[in-house]
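Every protein chain of the complex appears in place save one, which is left out.
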Amino acid sequence: MNLNKTGRNYRREDSVIRIGEVSIGGGEFQIIAGPCSVESEEQILEISDVLKTTGIKILRGGAFKPRTSPYDFQGLKNDGIRLLSETKKQTNLLIVSEVMGINELPLFDEIDIIQVGARNMQNFELLKALGRINKPILLKRGYANTVYELLQSAEYIMLEGNENVILCERGIRTFENATRNTLDLSIIPVVKELSHLPIIVDPSHATGKASYVAAMAMAATAAGCDGLLIEVHNNPETALSDGKQSLNPEEFSDLYKNVNKIRACINK
Amino acid sequence: MNLNKTGRNYRREDSVIRIGEVSIGGGEFQIIAGPCSVESEEQILEISDVLKTTGIKILRGGAFKPRTSPYDFQGLKNDGIRLLSETKKQTNLLIVSEVMGINELPLFDEIDIIQVGARNMQNFELLKALGRINKPILLKRGYANTVYELLQSAEYIMLEGNENVILCERGIRTFENATRNTLDLSIIPVVKELSHLPIIVDPSHATGKASYVAAMAMAATAAGCDGLLIEVHNNPETALSDGKQSLNPEEFSDLYKNVNKIRACINK
Amino acid sequence: MNLNKTGRNYRREDSVIRIGEVSIGGGEFQIIAGPCSVESEEQILEISDVLKTTGIKILRGGAFKPRTSPYDFQGLKNDGIRLLSETKKQTNLLIVSEVMGINELPLFDEIDIIQVGARNMQNFELLKALGRINKPILLKRGYANTVYELLQSAEYIMLEGNENVILCERGIRTFENATRNTLDLSIIPVVKELSHLPIIVDPSHATGKASYVAAMAMAATAAGCDGLLIEVHNNPETALSDGKQSLNPEEFSDLYKNVNKIRACINK
Partner (left out) sequence: MNLNKTGRNYRREDSVIRIGEVSIGGGEFQIIAGPCSVESEEQILEISDVLKTTGIKILRGGAFKPRTSPYDFQGLKNDGIRLLSETKKQTNLLIVSEVMGINELPLFDEIDIIQVGARNMQNFELLKALGRINKPILLKRGYANTVYELLQSAEYIMLEGNENVILCERGIRTFENATRNTLDLSIIPVVKELSHLPIIVDPSHATGKASYVAAMAMAATAAGCDGLLIEVHNNPETALSDGKQSLNPEEFSDLYKNVNKIRACINK
């Protein structure tokens, strides 16, 4: 395995990814939160207000949604990106959103962090294109990919020039079905040993159930990750996608406090 | 699960995919063979001669290679496609080759069957683009995707208008490591029950070892698949990729005879 | 991995396991059939008559049933063994039945082949006890065990003196849920390369669905296995366990013919 750019030999210290005035990595920790999909102006603004009040600086929201079936809700697409851009202007929150193909990249000008979803982790043409732009990339681990493969996909991006890569664990496929996927938190010490890149954790997609998210967020934080990606919805029961795993504002506020308690004690 | 187009309700009889004068499905069986990668004019012509003499009508050869590491051989790319087109003219063999992204599609004019590799099975932008062209698509199962997900990816292609989809099993990821992947032949009766689409099997990528390929090719045939995808190299020891799983011409000739014996007896 | 007794170095030729006048291995092939559980005298005798007429020489039937939940039917236990012994006397069929613990071994005097179930593949105390008796052992692969671990469990038995071990593939656990387990037929060429021991295949437990069993039985035969283990019930709808995967007599008769067709053609 050749980790020319992602390995500790390339950079001894932890990489710090800067997005405007916010940082991830090297001791800087961010909770990124928001709905699975942008559904309407009211929805995204209402959620953003809650998040901002809580202390969140980066909003996640899907506009282009990779769905197993072509008959499922595919996201608001261009309109979703437009709503995210407007939300950014009104709230000053930074924005993360997922890109599904090279040809949509021009639409992502106002997006601050571009997400590569689990299904595209080895879409090498997309990775190379993202390596030639100047924005942080949030690279999610494929649900059947090893840590080594994740690092080599990051290598594809870095090799083209873009060194702002944030890794993300979101659960892998196993025989266990009490949770949607199996969250593999051991990846955190493995990545910290091999690489200088920051790694964040998405317990919402991993568990698939709101009542398990907080425990896994706290566990991930205690294991030493550099941030979290949490699905929050103003009204989870009516969400157009992934409502079962979304936290309502109150649950999210509790999670936020508990995660910060863990952060405070491990930094003592 | 909505199988509008891929399901038996859409078409009661097995679909027959026609490529020139050759057919796959509905009782028509094809062994597709060739090297993992096109390496040179000499190589591809030498292999093609062997295959043609054996009775093969469809040649496989990779020009764009999806590799885990950016430092591994990435294929001859445009030159590879050019060599395949020339081989087609000289030998009249039909050609299968893998496309990795939408932007390379214009290069595939002379290619008869376009392959979607395991890593791109849920690259929905690519699937939709392939749904709008008029060529058979060989859709490989992702190495961590269920049968239902495979069918839904085929649904993405068919929904755009292209109904010429050939499914391909090539092994899934499991804990077992005596073989490269675990060949899941049960997918054959499952697909035959749910769908009218033909399904072929790639025992070369699945086992990762030449000495296991023939047994698995025979098993797949007995289970009722519609064809095979076999890696053959004129000189496996020197192959630039996947040499360990490639058959030499003599081994391939034996496999061809044994598979045809099975075919003859199950059709009695 | 130390394969002192199970490896090809210990014995170059295939082992032939003899049970009375019947053999398994080294070209001798047996279809073992019968119900998941012995339920009553009528049931076991009715099924036995069907099997005998078809040409079957070895009857399977569970008396001690390892069930995930203590509230599920646990088998007729001692009464089940007694019914199997009586069936043996009346029909001259040889009998396979599963043992769950050392302390029940004395009950198995009349049983011809003792089965170790998937859940006990690494119950080393049981393996060692079976190594000290003089009967063939049918050792089923654990549903999460590698081929190497299966061979090493056989090694535990052989090392104590009993060299009559028959291996059995019955599906492994994966993320795929269209079938109950994923039948791993690649184990056949792997075992044939590494070991002299015979290997049979159980497509009933692997697929969990009657309509998939015949295709997988034919595939296993074509891959070179030494026999099959098939669940047959006189009335699958009313079976006390595993009815969904049991064949009725007519389906079994078809499977028997098709498997023999495959056998005939690969031996030509």
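Quick notes on this structure:
So that you can tell them apart, the chains are marked A, B and C in the order they are listed, and the count of residues begins at 1 in each.
The rule is simple: a residue touches a chain if its C-beta (ideal position, glycine included) is under 8 Å from a C-beta of that chain, and two chains touch if they have at least 3 such contacts.
These figures come from a predicted structure and were not determined experimentally.
When you scan C:N4, C:S40 or C:T238 for touch with the missing chain, the hit is C:N4. Of the listed positions A:F29, A:F124, A:Y156 or A:Y212, the one in contact with the omitted chain in the full complex is A:Y212. Residue C:E155 is the one among C:E39, C:D112 or C:E155 that touches the chain missing from this view. Within the entire complex, the positions of subunit C that touch the omitted partner chain are 1-2, 4, 66-71, 100-104, 119-120, 122-126, 142-144, 149, 152, 155-156, 159, 173. Within subunit B, the residues in touch with the undisplayed chain are 144, 173-175, 177.
Looking at subunit A, the residues touching the absent chain are 144, 146-148, 172, 174-179, 182-190, 192-193, 206-207, 211-212, 215-216, 218-224, 258, 261-262, 264-266, 268.
Throughout what follows, only the chains that are shown with their structure count from here on.
Rounded to whole angstrom, the centroid-to-centroid distance between subunit A and subunit B, based on C-alpha atoms, equals 34 Å.
Separation between the centroids of subunit A and subunit C, computed from CA atoms only, is 48 Å.
Multi-chain contact residues, meaning those touching two or more other chains, occur in subunit B at positions 144, 148.
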